[in-house]
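Yeah, one chain of the complex is gone here, protein chain that is, but the others are all in their spots.
Moving on, here comes chain A:
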Amino acid sequence: MIRRTVCIAAAMLAAAGASQVAAQEDSITVVLSEELDIVDPCEASRSNVGRVVLQNIAETMTELVPGSGLQPRLAESWEDKGNGTWRFNLRSGVSFHDGTALDAADVAHSLERIKSEQISCEIGAKFFGGIDLTTNVVDDTTIEITADPAQPILPLLMSTVTVVPSETAMDSFVETPVGTGPYTFDEYARGQHIKLSLNPDYWGEEPAVRNATYVFRSDSAVRAAMVAAGEADIAPNIALQDASDASMDFSYPNSESVYMRPDTTMAPLDDIRVRQALNYAVDREAFVGTILADGTLLSTALVPPSTIGYNHDLEPYPFDLEKARALLEEARADGVPVDTEITLIGRTNNWGNVLETMEALLAMWQDAGFNMSLQMVEVAEWLEHYSNPFPEDRRPEIVAAQHDNANGDPVFSVFFKYASEGLQSAVRDPELDAMILDATTATGDEREAKWAELFKYIHTDKVYDVQLFHMVGFSRVNPRLDFTPTIRTNSELQLSQVSFN
């Protein structure tokens, strides 16, 4: 009797072990850097929310694919109907995880919801601020969307809008997101994990990963250790100092660009020679492979090189201390108050080694003859310096900032950063305002050329800022997976793109 009981118990244990192994073979664990406070698809533009929700649970009408440009997703095709109106034809036979069919009314509802004042969705605030959207449901699979002011890149903007069912509440965030994606949202044990599993009714190809668990660890060393110990399969974001194993660690352009924004409305920073001197005084190459990671690129614009209209003819300013000093002297001789103290404002934890970066910049500028001091502040105080309206009694400042644009078009950046009315602009130049408007409304090759011209104007003709670096991020990936991080890994992690070796 005892022997039989032991045999049965052993068999059950073996079966449990076998099923666990089987479950693990097509399951992965992703370790994120912070717990998700909100899992609503309309917040999917936030990095860690996007890594769970975007294209896994909730899909978009279009999709920006690195190297391939804008691709269809829930919309099969689209056409410009003129006067700011675009017609989108939806894929048929697509259903949500709750079993209801996707139709044009769902798209209209999703657009209305991202602009809902009651929940202040990030996608609405970030990509559709100042844009009025109206929709016309032509039939179940056809919708016309009109943007005011007209948006020539509306199909690109639609790559940011996650589509949810019409039943989704307008006045509160959802706790269990529902979409059309290849995975369903199964469980959120707050503080512990999120679990997704394969959507058996998915319209597209069946992915290799059947189950995914997301866990949260704020310490980079722990995230790296989890992958090393085999407890996790992907750590999308680890620190430079933890990326120490070439067999598991990948660096990728993370779409973040670092630049210094002088207040060009105040002396002495309103003088172009002073701004040129700022640029010539920085030895950019000295940062790469020392304070910043190997692979960091020197920049000439605040959007990544893969963005349309990026002007590849522009060269970073060379390090020329003598020229910087001469330019300052020339400005001084013309009565520019170059000895006025300038405050360099940095933001704590803005990027890895931000303090070291700022101290090095300060030393270089002081070496060139600038009277400058450094102030490191936390994010809320930094925003008071970075965002309009600026205080009336301010002193000359240079604000350090890191900007993320992985969306393929400069329109997501340029107005906010350089237009006279831009929220984070310290430039007041009607000619530049006209150029921005011109490029924003242009299409095709003409659009590309106008953006390229605009970047030259900012970088070379007017020297409105000090462009520094296109940053790289680091991911650790378990060797059992076939997955290579890309520029999109900064904002999404499509499980359907992961397979097993």
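Before moving on, here are some points about what is shown:
Rule of thumb we're sticking to: a residue touches a chain if its C-beta (ideal position, glycine included) is under 8 Å from a C-beta of that chain, and two chains touch if they have at least 3 such contacts; residues count from 1.
One rule holds for everything that comes next: contacts and distances are computed from a predicted model.
Note on the omitted subunit: UniProt lists it as "ABC transporter permease subunit", one of the names in "Sarcosine oxidase subunit delta", "Response regulatory domain-containing protein", "ABC transporter permease subunit" or "Membrane protein".
In the complete complex, the hidden chain is touched by one of A:87, A:126 or A:195, namely A:126. When the missing chain is restored to the complex, the residue among A:190, A:394, A:428 or A:480 that touches it is A:190.
The chain omitted from view is touched by exactly one of A:226, A:258 or A:281, namely A:226. Touching the chain that is not shown, out of A:88, A:250, A:386 or A:451: A:386 (per the contact rule at the top). Where chain A meets the omitted chain, the residues involved are 35, 37-38, 40, 45, 117-118, 120, 122, 124-126, 129-130, 172-175, 190-192, 215-219, 221-222, 225-226, 228-229, 231, 379-381, 383-384, 386-387, 412, 416, 423-424.
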